[in-house]
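I'd like to ask you about the structure that follows.
With one protein chain removed, the remaining protein chains of the complex are shown where they sit.
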Amino acid sequence: MIIQLSNGVSTNELTAINDTLKKIGYKGTPVQTQKAQYIVGIGKREFDIRELGTLPGVSDIHRVSDDYKLVSRKWKVKRTVIDLGDNVSIGNSHLSIMAGPCSIESEEQIQATIDHLIANGVKIMRGGVFKPRSSPYSFRGLGEEGLKLWHGLAKKAGIKIVSEVMQMSQIESMYDYVDVFQVGARNTQNFNLLDELGKIDKPVMIKRGISGTIEELLSSAEYVFSGGNEKLILCERGIRTYERSSRNTMDINAIPILKEKSHLPVIADPSHGIGLREFVEPVALASIMAGADGIIYETHQQPEKAFSDSQQTLDFSESERLCNRARKAFELRENF
Amino acid sequence: MIIQLSNGVSTNELTAINDTLKKIGYKGTPVQTQKAQYIVGIGKREFDIRELGTLPGVSDIHRVSDDYKLVSRKWKVKRTVIDLGDNVSIGNSHLSIMAGPCSIESEEQIQATIDHLIANGVKIMRGGVFKPRSSPYSFRGLGEEGLKLWHGLAKKAGIKIVSEVMQMSQIESMYDYVDVFQVGARNTQNFNLLDELGKIDKPVMIKRGISGTIEELLSSAEYVFSGGNEKLILCERGIRTYERSSRNTMDINAIPILKEKSHLPVIADPSHGIGLREFVEPVALASIMAGADGIIYETHQQPEKAFSDSQQTLDFSESERLCNRARKAFELRENF
Amino acid sequence: MIIQLSNGVSTNELTAINDTLKKIGYKGTPVQTQKAQYIVGIGKREFDIRELGTLPGVSDIHRVSDDYKLVSRKWKVKRTVIDLGDNVSIGNSHLSIMAGPCSIESEEQIQATIDHLIANGVKIMRGGVFKPRSSPYSFRGLGEEGLKLWHGLAKKAGIKIVSEVMQMSQIESMYDYVDVFQVGARNTQNFNLLDELGKIDKPVMIKRGISGTIEELLSSAEYVFSGGNEKLILCERGIRTYERSSRNTMDINAIPILKEKSHLPVIADPSHGIGLREFVEPVALASIMAGADGIIYETHQQPEKAFSDSQQTLDFSESERLCNRARKAFELRENF
Partner (left out) sequence: MIIQLSNGVSTNELTAINDTLKKIGYKGTPVQTQKAQYIVGIGKREFDIRELGTLPGVSDIHRVSDDYKLVSRKWKVKRTVIDLGDNVSIGNSHLSIMAGPCSIESEEQIQATIDHLIANGVKIMRGGVFKPRSSPYSFRGLGEEGLKLWHGLAKKAGIKIVSEVMQMSQIESMYDYVDVFQVGARNTQNFNLLDELGKIDKPVMIKRGISGTIEELLSSAEYVFSGGNEKLILCERGIRTYERSSRNTMDINAIPILKEKSHLPVIADPSHGIGLREFVEPVALASIMAGADGIIYETHQQPEKAFSDSQQTLDFSESERLCNRARKAFELRENF
């Protein structure tokens, strides 16, 4: 159950609401986001919803049977739109394209990518500065310095930045330099990190876990929302299965299911979803047709020279073609 | 290695070819299909391809490193087109739509479905008369009688029939009444059935196993082809994964991968791929955008009254909408 | 619901029972096995069990809520014991060991194996004469001739034979030469084959499907039982997962779960369960400790020269060590 509170609800009103919750055997968790104030009620007993709904300070009340509550579509009529400023937004009836290298490598590489994005009307650049690598002996990214360099160039060009945060202590140092914090597939259930991201006011894009369920992804988003941050984006990036012809199995089903279950925007990552450069485009187009609000993919001026795994990285001409086709597919879908 | 033989290759020529194969340490399997004659050579040693290529009776020769040979795209420039007669074909630069109920139930149901298909320009009807059911106490289909009834009505209407064959002994009794034999997901590796289907001259559509790999699907097709039947269609229908929000996980990746690896047409089954009626359409459209040559889905005049599992069955208005959108998506893709 | 009928139940009594079933809205399936006569009732309505239980001709009646009925442990107090004759039985408080090559190759190989088995007190020999191979170009087994040769030698030595049947037409030709028909992992849901095996009176061992669930394995056994054959054995042989360090993932959990759910004996196949020769022993011992009634594994006098995949095949000294340790582990378990 979600209780939406009125602006300026008083302490006395809150006490009365909580007393009523207690009386009907519900546990109430207060949630204060940048946008509004809620109480999430957890319990099983049936009760007359008017008991609560008519109390002063309650602006609306919704039963939500899902395990996740605030990210559910059951209580929120409108879909969430994430505004990044400068007329860049996500989830707003147009296609969001996020592209860029796996790892940020150098000023030259950043600038080449920005030029390519601008030429193709792409407003959001992806890139890693802290790289989660399964081997401790692999390149781990340029770190904070790389991020600052990138931010300077991107800001000048009007390009927004999405980049992965791997631990709580990085949130503060990254804060001024990213527009969207990305939570990677290995951290989808790093609950302490999620708690911390709930305390900030910048958008967070949560990738589905490597073998995470759709329910788990939504519960992870619930962590951030209930922590206070409503600016959330979900990302399907393929799951681990027995099939070995592709690196992961893009779960195309997850896209319409997530859109049905949640009011949050859904981005598809075809690069990780299939892991094979030559097939990134068809998987990206399929994801759009399945209902994605946008795509995120890897591109590099010379994929074969990229620092990181380049098997799934498009060169700029492939990226250009994908942008064009993606927009056409999106347009067809919106005009159905 | 695939050795394509000339029309009218002589016994002496064959002997010479086989002797050369033996000399270079290759095992040769003769393959005689309705269309042509081949020898598939299996071996590992390096050799001068001219030794074989210049022999009388050899029209062409191709190295194929895949485990499957005849279904590989490495030796065949043109994609396979399956001609069902009456201007109905599969794989021929247009979208094939196959629709119909899970189970054939009655004359009334068949006729209603046919009328719906004709009204929407659909030329191929699916339906089961022998149903593989995991419980022995479930409805197992109308059997041969149902098939004959169906065939009579479909023929009159100019509609082609695709239906599942479950065992060798059914091939003969079904032969006159189906246009495409379907091998179901539980029989993908029923090698004796595949062997027998290699001996007939009707098209065979092989569904991917419930947890089958892409390689296994291609090897199963190789069974039928090497048995003598080149008229093959592959079908992706979702795989079994840990995810429980959908019945199966549609492997969208498999579509471009199969198209790349094989010259055979690829059909997508979104009904089984997601198993949830409300999401069949987006998954179908995604599959087309990913490169499928066609779709097969379940529709019924009253899904909630269908004999079989109806959770994934569209009603006729949903089916009509899907047909329209599928054609638009296909047209967009072909005109990229 | 399972209705056990009295010996010599009369037609009138049967009619009365079926009428009552119909009245309470249940569908009754008559089952006549070599041992007894049952009616399996499928329905959902609550009813007073005495209505049925007091009818003449009914010897006992049991509610079984599982989807499978006759193989459930809920109605049968005693566990099933399979008697192969000559004091060889399966499921009877002692450890069954089944060992032998992947494929039957030659008289010499058969005799060497038999000698090894006898020296180690093993009474049941496994071996394939019809081999399911994913590639049509692989060795497919010696066929019926190989089976006859094997049977002659085994009979003389007092060794029982378990061998895979791949299709209905082989049942008859194999019947005189095998003691246990094995249904392979690719045929677990070949329902026509299961139906036919229900009609014979020889034991059937059903392997779990390559990605089959425990429920599906039990439902497949239900096919055979409801077809008339109570002599059933279940076999856990590993499932397909994402893990690539082993060929399959032995589902050790399945062993106690199957023993809890069903009254049928459960055999473990560590050779396929892990697929790596050096680890067959620990997995076999683990399976016994988890509750298996026996083990089936591959052994060959010269594994590296075996016709078939020998990565999981023990040599005779490894096999001897396994037999000794397996018996000690079983003894410990039985004396807990």
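As written, the chains take the letters A, B and C, and residue 1 is the first residue of each chain.
Please note the rule applied: contacts are C-beta pairs under 8 Å (C-beta built on N, C-alpha and C of every residue); 3 or more make two chains touch, one makes a residue touch a chain.
Quick caveat: nothing in here was measured; it's all calculated off a predicted structure.
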{"item": "Residue touching the undisplayed chain, where the options are A:21, A:40, A:292 or A:322", "value": "A:40"}
{"item": "Option from C:6, C:89, C:138 or C:249 whose C-beta touches the chain left out", "value": "C:249"}
{"item": "Hidden-chain contact residue, picked from the options C:20, C:211 or C:226", "value": "C:211"}
{"item": "For chain C, the residues touching the chain missing from this view", "value": "211, 213-215, 239, 241-246, 249-257, 260, 273-274, 276, 278-279, 282-283, 285-291, 325, 328-329, 332-333, 336"}
{"item": "Chain not shown, touching residues in chain A", "value": "27, 29, 40, 42, 67-69, 132-137, 166-169, 186-187, 189-193, 195, 209-211, 215-216, 219-220, 222-223, 226-227, 240"}
{"item": "Chain B, residues in touch with the chain not shown (by the definition above)", "value": "211, 240-242, 244"}
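As a convention for this text, only the chains that are shown with their structure count from here on.
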{"item": "Chain B and chain C, separation of their C-alpha mean positions in angstrom", "value": "33"}
{"item": "Centre-to-centre distance between chain C and chain A (centres being mean Cα positions), rounded to whole Å", "value": "49"}
{"item": "Euclidean distance of C-alpha centroids - chain A vs chain B, Å", "value": "38"}
{"item": "For chain C, residues that touch 2 or more chains besides their own", "value": "211, 240"}
